[in-house]
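This is the structure I want to talk about, given as structure tokens.
One protein chain is absent from this view; the other protein chains keep their places.
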Amino acid sequence: MTEFLFQLIDLFAAVLLMVAFAMISQRRILSLIHLYTFQGVVLVTATVVVAYVTGQHHLYYSAALTFVLKVVLIPFLLHRVIRKLNVRWDVEPLINVPATMLIGIVLVIFAFNLAQPIAQLSSSVARGTLGIALASVLLSFLMMITRSKAVPQVIGFLSMENGLFLAATAATYGMPMIVELGIALDVLVGILILGVFMFQIREQFDSLDIRHLEKLKED
Amino acid sequence: MNMPGFLSQLVAIVVALLLAPILTGWVNQCRAWMQNKSAPGLFQPFRLLHKLFNKESVVAEYASPLFRAAPYIVFGCMLLACAIIPALSTNLPLSPVADAIALVGLFALARVFISLAAMDVGTAFGSLGARREMLIGFLAEPALLMVFFSASLISNSTSLTTIVETLAHQELAIYPSLAFAFVAFTMVLLAENARVPVDNPATHLELTMIHEALILEYSGRHLALIEWASSLKLFAYYCVGLALFFPWGIAEAQAPMALLFALPALIFKLAIGGVLLAFLETISAKMRIFRVPEFLGTAFLLAVIGMLIHILLKA
Amino acid sequence: MDILLLILGIPLLGGVVLAFTGHRPFARDVNVVFSLGTFLAACALTVQVISEGPIFVLNKQFFIDPLNVFLVTLTAFVGLTTAIFSRPYMRVEQDHGKLTPGRMRLYHCMYQIFNFTMLLALTTNNMGILWVAMEAATLTTVLLVSLYRTAASLEAAWKYFILCGVGIAQALFGTVLLYMAAEKVISVEDGALLWTNLETVKHQLNPDIIILAFAFLFIGYGTKVGLVPMHNWLPDAHAEGPTPVSAVLSGLLLNVALYAILRCKVLTDGALDSALASQLMMGFGLLSVVTAAFFLSRQKDVKRMFAYSSIEHMGLITFAFGLGGPIAIFAGLLHMTVHSLIKSAIFFAVGHATQKAGTQIMDDINGLLKVSPTVGWGLMLGTLAILGMPPFGVFASEFLILTTAMREQPWATPFLLLALGVAFASIFSRVQPMVFGDTSVKSLPHSPALVPVFVHLGLGLMLGLYIPPYLDEWFRQAARMIGG
Partner (left out) sequence: MNEFFDLIAWGHLEWVLIAISVWLLIGMAGMFALRRFTLVARVLFPIGGMTGIILFGAALSSLFSDVASSIVLPVGLPQLPFHFRLDSLSSYFLMIIGAVSAGVSAFAAGYFRKGEGTPPGLLCLEYHLFLASMALVVLADDAYAFMVMWETMALSSFFLVTANHRIPEVRRAGYLYLLVAHIGAIGILLCFGVLQANTGDYTFANMRAQHLTPVWASVGFVLALFGFGAKAGILPLHIWLPEAHPAAPSPVSALMSGLMLKTAIYGVLRVSYDLLHTQIWWWGVLLLALGLTTAIFGVVFSAVQVDMKRLLAYSSIENIGLLFAGTGLSVLFSAYGMKPMAALALTATLYHVASHAFFKSLLFICTGAVLHATSERSLGKLGGLIRYMPWVAWVTLIGVLASAGLPPLGGFISEWLLLQSFLFTPGLPNSFLNMLIPVVAALIALVAALAGYTMVKFFGVIFLGQPREAKLSQAHDAGMWERIGMGWLVLGCITLGLFPVQFIQLIDPVTQRLIGAGLGQQVADGSWLLVPVAIERASYGPVIFLLGVSASFALAYLLVRWFYHGRIRHAVPWDCGFPCQNARMQDTAEGFGQPIREIFAPFFHMEKELPGPFDNKPRYRVTVSDHFWYWLYLPIAAIVERIARLIGLLQQGRISIYLLYSFLTLIAVLVVVTLR
């Protein structure tokens, strides 16, 4: 039974990685948000499973927290933002998708090589997923680099945060509760501020294309 | 200072004062002969001085005291120079006061003052003369210094008396370095004493004159002093040359009586030197002013090469 | 009620109060009062530490040791002086119609919260909380930078947020790894993330994990320190935000980020046998110094220029810590202190100058000495001080750093010589015409608050000629701690 559960954790992790790739390839903002929500869901389930397997109760709390934050609140805010600013149109990445995918694969290999030796040292049941976590962090980083509109960049930022959460769960059954709360608070405030910004950027540049944000530079 | 020393010092000064104009006259006379001219008398310079002293001196109205002081200063410098150069005897109480380097300094002092005086009146020619005089000076001085040095390196001393004594006393030795030094010295002498080919005291041609332009504004006693000073200068240069390169016959400190033989020796050497100078002046033509730096530069280099050779050959 | 909690409580309370009253005219004074309270509490704390030594509260969640006590006092002090400075400054900005009352409220509220977060980051013993505080500091300053809501300020704020957010995220990953390494040695119950606990067992931490953790933490917090090449947010944020914010950014935030790196370095050095951490710090420090120096020579905007100078000095400090050894680390700590004092003083003076001239473009600012001698001399002396002219403290630390480097790492000294020379040439050639020469501008309605400028310069001068014994003692203990 637990054997099966362990495999389940790894499966969820794999799904997360897949979602990360999907985000890189995804062009429509709306479906990006859906993917983000889905990522959140997977993350929550994975956490719950880990919590169940290892009986770490505080993991349930953080799972609940994650659920509220990343499955309900943030997607809702994002939806509002893009509805207000009606930017659900496509964005063309700075680097074309196949190239990004290739780089992404390289990154994944790199991340695995980096994480394996350490993961062995972990006492966690989900140690295998550390590499995946690192990989998805790097992938979201890549996504932020390639996207040229504000909203996808923010989503990349958020999914990077997801990767970090996964890493925390995988490596150490999550951070201490107080830290978890702090992180959650920061993320929430951050997304609020970003939302506000997007409105102001919109009214300043009447577009959310961050390629307008290139005035400040060395000339 | 001891009595014979005082005596020889006094003799040296008086001899210098008397012989210097005669030397000038002698050189002019020889030159005149060589150029088939009728020569002035040997004592012509004294007559000239007497005449000038008698004249009242005309001074430019806005000339400063410097202008009137300069002739005396120059005269003083030259007299001191003659007093410290061992021409007759090495027993000169004043000699330690200034060694070879100081002697050069002394000449420089005189030159600076005469040039300043020339600039003082503020005429075109005056400042022109001053510039050319300083131009010659800054090239001739180091050359002269180098000449002294190559002698000093031999005698390990810059004090003229010691140089003379060492050079006079050792058994006859050939010094290639001194040969170079001698050539250099001759060139410097020509330049410093306003001789052809560097300068021609006999003309007031604007393009050529150097020394004459300096003293253009002087007249009367001032001019006389300057003339006397310049013949003293010539005399001093001769004595230096003789002391460095032909030091024989100069009386020693120990033998005061030798003065009696030293004087004829000196006169004899001076006479020959005068002839040579006149000869040089006759055979060579006046060169353009801009060639003078090259001329003196050559002298400078020769002197330096002389020192180098001394160090190379230790001789 | 513990003083330490008081220090944290006062600014938090201030933030809450000003969140409601920040738009009122008296809010400026309230702001000053709260900052003053914080500062007084910090002084009391300092006295307590001098008498009793290190302190722990809330079962070791918060602590004060020689490494952070002087930073806490410094933060509170600069916070106070900046508040004093911003009274007339922000008033003028408001008169110029650059700010609405609402923005003033935001400014005052965020200013207090920002102080709170920095003090929290300094005093917490928990590496996780440290991270949280750093992130919160980023968020508050993002709001402050974007205060003017101009296109430029928005752009600066956006870049600041994204770059530092991503950086901080790396730091979180590092923290996770640190935690992972820690929980093998320390049981989770008694605080596996408490720095003091980690410090006691640092030799048992697994080097493979720790070095990886340090890599992430260094990149993460290094982004906030403004190390090249993660520095790109810094000049924009400094140039576009209000001047008081630039002052606290340069003077305090960078220090706090560097403080975080130092805490991590101590653990890493303990766990590792090699000096990899030190080499990393030296490399990035040197890179920052040289690059920033060359950036300096092309600047037109005065605040931007001094922002680059901050990068340069942070690089120098990082290099000093990487250099190691009691003298270099002492010098680094001293440099942190003096740099934040002098640099904030410069920003004060620059603020008044730019308000007078109505521009930040240096070519349009001339003859400050004529229009207002105090501002002029403040700027001139401050610049000379930051350029390492004695007898100011910056020179003292640079003296120690360079002389040590000359024998420890001779290869680095040519770069330092080059960088310092170029920096001097660049900055001074710009500042001199600003201060000297003739001008036609007239002075402002509100008299500038120049007390802070000269108090800071005075302190900087003092630290160059006389370092109080207890401060010296703290520096030495901290140096011993960091040097391992």
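As written, the chains take the letters A, B and C, and residue 1 is the first residue of each chain.
Throughout what follows, a contact is a pair of C-beta atoms (placed from the backbone, for glycine too) under 8 Å apart; a residue touches a chain by one contact, two chains touch by 3 or more.
Being a predicted model, the structure only gives us computed values, none of them experimental.
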**Message:** I'd like to know which visible chains would be in contact with the absent chain if the whole complex were considered.
**Reply:** A, B, C
**Candidate in contact with the missing chain, chosen from B:Phe46, B:Tyr72, B:Phe246 or B:Phe261** = B:Tyr72
**Prompt:** Looking at the whole complex, which of B:Val15, B:Cys30, B:Leu88 or B:Met146 touches the chain that is not displayed?
**Reply:** B:Met146
**Fill in**
Contacting the left-out chain: of A:Ala20, A:Val151, A:Val179 or A:Leu213, that is A:Leu213
**Complete:** Absent-chain interface residues of chain C come out as 158-159, 162-163, 166-167, 170, 211-212, 214-216, 218-219, 223, 229-230, 232-233, 235, 274, 276, 280, 291, 294-295, 297-298, 325-327, 369, 384, 387-391, 395-396, 399-400, 402-408, 413, 417, 420-422, 424-425, 428-429, 432-433, 436-438, 464-467, 469, 472
**Prompt:** Which residue numbers on chain A touch the omitted chain?
**Reply:** 94, 110, 113-114, 141-142, 144-148, 210-211, 213-219
**Contacts of chain B with the absent chain, listed as residue ranges** = 53-54, 56-64, 66, 68, 72-73, 75-77, 79-80, 83, 94, 96-99, 101-102, 105-106, 108-109, 111-112, 115-116, 119-128, 130-132, 134-135, 137-139, 141-142, 145-146, 149, 152-153, 156-159, 162, 204, 206, 216-217, 220-221, 225, 290, 293, 300, 303-304, 307-308, 311-312
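We take it that only the chains that are shown with their structure count from here on.
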**Asked** What is the chain whose Cα centre is as far as it gets from that of chain B?
**Response** A
**Request:** Mind checking the centre-to-centre distance between chain A and chain C? Centres are C-alpha means, answer in whole Å.
**Result:** 31
**Request:** Indicate the whole-number Å distance between the mean C-alpha point of chain A and the mean C-alpha point of chain B.
**Result:** 101
**Message:** Please output the residue numbers of chain C that touch at least 2 other chains, ranges allowed.
**Reply:** none
**Fill in**
chain A touches at least 2 other chains through residues none
**Asked** Where on chain A does chain C make contact in their complex?
**Response** 114, 117-118, 121-123, 134, 137, 141, 144, 150, 153, 157, 160-161, 164, 167-168, 171-172, 175-176, 178-179, 182-183, 185-186, 189-190, 193-194, 197, 200-201, 204-205, 210, 213-216, 218
**Message:** Give the list of chain C residues in touch with chain A in this complex.
**Reply:** 126, 128-129, 131-132, 135-136, 139, 142-143, 146, 149-152, 154-159, 161-162, 165-166, 169, 172-173, 175-177, 179-180, 183-184, 188, 191-193, 206, 208-209, 212, 235-236, 239-240, 295, 298
